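Here's a structure for you.
The complex appears here minus one protein chain, its other protein chains still in place.
Every chain is named by a letter (A and B) in the order it is written, and numbering of its residues begins at 1.
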Amino acid sequence: MEKITEWETVIGLEIHVQLSTASKIFSGSSTAVGAEPNSQASLVDLAMPGTLPVLNRGAVEKAILFGLAVNAEICQRSVFERKNYFYPDLPKGYQTTQLEAPIVGPGKVDIQLENGEKKVVRIHHAHLEEDAGKSLHEEFSDAQGRGMSGIDLNRAGTPLIEVVTEPDMRSPEEAVAFARKLHGIVTSLGICDGEMSQGSMRFDVNVSVRRKGDETLGTRTETKNLNSFRFMDAAIRQEVQRQIELIEDGGTVIQETRLYNGDTQASRSMRSKEDANDYRYFPCPDLLPVVVTDADIAALRATLPELPDAREARFIDSYQLSAYDAGLLAGNRFAAAYFETAAQHSGDAKLAANWVIGDISARLNAEDIAIEQCPVSAENLGQLIQRIKDGTVSSKIARQVFDACWQGEGSPDEVIAAKGLKQMSDTGELEKIVDQIIADNAEQVAAYQAAEGGKQKKMFGFFVGQAMKLTQGKANPQQINALLQQKLAP
Amino acid sequence: MALDPQALAGVAHLARLHLDAADSDALTDRLNSILGMVDRLQEADVDAVQPLAHPLDASQPLRPDAVTEQDIRDQVQALAPASEGSCYLVPKVIE
Partner (left out) sequence: MHRKTLTELQAGLAAGDFSARELTEHFLKRIQSLDGELNSFITLTPEQALAQADAADQARAAGQAGPLNGLPLAHKDIFCTRGVRTSCGSRMLDNFISPYDATVVERLQAAGAVMLGKTNMDEFAMGSSNETSWYGPVRNPWDTGRVPGGSSGGSAAAVAARLVPAATGTDTGGSIRQPAALTGITGLKPTYGRVSRWGMIAFASSLDQAGPMATSAADCALLLQAMSGHDPRDSTSVNQPVDNYSATLDKPLTGLRIGVPEEFFPATLDDRIASTTRAALAELEKQGATLVSVRLPSVDLSVPAYYVIAPAEASSNLSRFDGVRYGYRCDDPADLEDMYKRSRSEGFGAEVKRRILVGTYALSHGYYDAYYLRAQKVRRLISNDFAAAFDNVDVIMGPTSPEQAFELGAKKDDPVTMYMADVFTIAVNLAGLPALSMPAGMIDGLPVGIQVIGNYFREAQILNVAHRFQQATNWHQKAPSFGETATAKGDA
């Protein structure tokens, strides 16, 4: 434990965000995922001799929207460069990217931790570039039976922005909070579908450690292609531990690229690539400088949707949510929209927020689906909350109704009617039940009446339980409580 | 500035060109004669000069974000030295 206070972790992130354009950055091929290999690889994507790139306006606009959302300077004259290296999934033998003049300059993102602490993470820049294809390793072999790799170029040329942060994060929690925030921003903007498991957002983490108080940064490693928040958290923890142990054992950290394997939860150094590190960047002569005017920027700014920070503030202000709950809901535009609809239909924002953050999130996680696919509509959640508030069902029965709605058995009102789940609120009928409980449990009644304050309180629960059992949970709890108090009084 | 055979080997690797050891000295000499000619660039006073990447002062045209390409795989994959199951085949890629 001592070690943790002695060392400081320094984390910077590079995030590849696939832009959700219909076509590729430099060709008119579709970017849809899941197509047959190479069925979306055009002459340009295949780097056929003589072919040339033409830039997609949608990619440029989405990159600018991102820049505006993180309060960044937009570079009015950005330049594409070639990063030269050989790899079978890189058809031209270079990646068209930006280096000296990226489209998005320095910006910043506010993050909030679970303990309520706030922090600013600076964005160094974000640049536009093209994605590579994929190497598939299974089942291919040559005539001699040697293993071969298959190359699928459908992804080649999908537009990306690479967002590079300053090394401003000091813990895995901060890194994950930033990553979630960024996810919220790009999905709220609608510039990325945010499907991390599909590789729509891929995180590279640069991690170094230094002794508390040191001014200079330690040697960093880069762990590549983390595609879930959980892996990111685990990979950082592991890498920090590895570096600390290495240094404490008298070793030194070497600057290297590491690959994290989510299945084995282990990372390893990638085959040394220092010979390939001379990328010979130079301005791409097939593309001209991308010029963006003030008017272009103003027009795009006018289309900016509400972003997580503004939404969070509004949720606190309009719905009196706690900052933490507001932050959770505001981060995802679909969750936010769901919450707002449910809040309006139920007339109780606090309850709606609890349901979305609690039961609904848990259920969505368990079934691994997004809130857009939630089988219970926000309107129906609102209706259910209303039924709790007007006493038609108890909170407990409400969960039963929710399950039935999730299974597609209808709206809450339909389920309550079909299953007869309406709460018993008829005082006469409830009184009969209470009388019967007292009659059937004379021993417990005697013990109760003899007991002291604290113990008596505990024993009271038994009688409530009996009442619920007899009514299959439908008894109105407030009424039952009142009746029992009255009838059990000695 | 001049190349020696060892530096040449590094450059050849970057360019993914195989060099015959037997030709290396002769090639080094020829490349050095080219580099020697090119070295005259150092004469120029260019401190205050902006580099020129494109002859015309134009800006990048933008294309609408629309899918305009068809699936041409069968036609173009016939040109590939090796392919299987819709994929281009290469000797195993090791990461």
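In this text, a residue touches a chain if its C-beta (ideal position, glycine included) is under 8 Å from a C-beta of that chain, and two chains touch if they have at least 3 such contacts.
Keep in mind the model is a prediction, meaning the values are calculated, not measured.
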item: Candidate in contact with the missing chain, chosen from A:Ala47, A:Leu217 or A:Leu246; value: A:Ala47
item: Missing-partner contacts on subunit A, residue numbers; value: 43, 46-55, 82, 84, 86, 88, 91-94, 151, 278, 280-282, 285-288
item: Positions on subunit B where the hidden chain makes contact; value: 1, 3, 8, 11-12, 14-19, 27, 30-31, 33-44, 46, 49-56, 58, 60-61, 63, 72, 75-76, 79-82, 88, 90-94
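Just so it is clear, only the chains that are shown with their structure count from here on.
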item: Footprint of subunit B on subunit A - complex, ascending; value: 21-23, 27-30, 36-43, 46, 48, 54-60, 77, 80, 84, 86-89, 135-137, 139-140, 142, 146-153, 259, 270-271, 275-276, 278, 280, 283, 285, 287-291
item: For the subunit B and subunit A complex, residues of the former touching the latter; value: 10, 13-14, 16, 53-54, 58-69, 71-73, 76-77, 82, 84-95
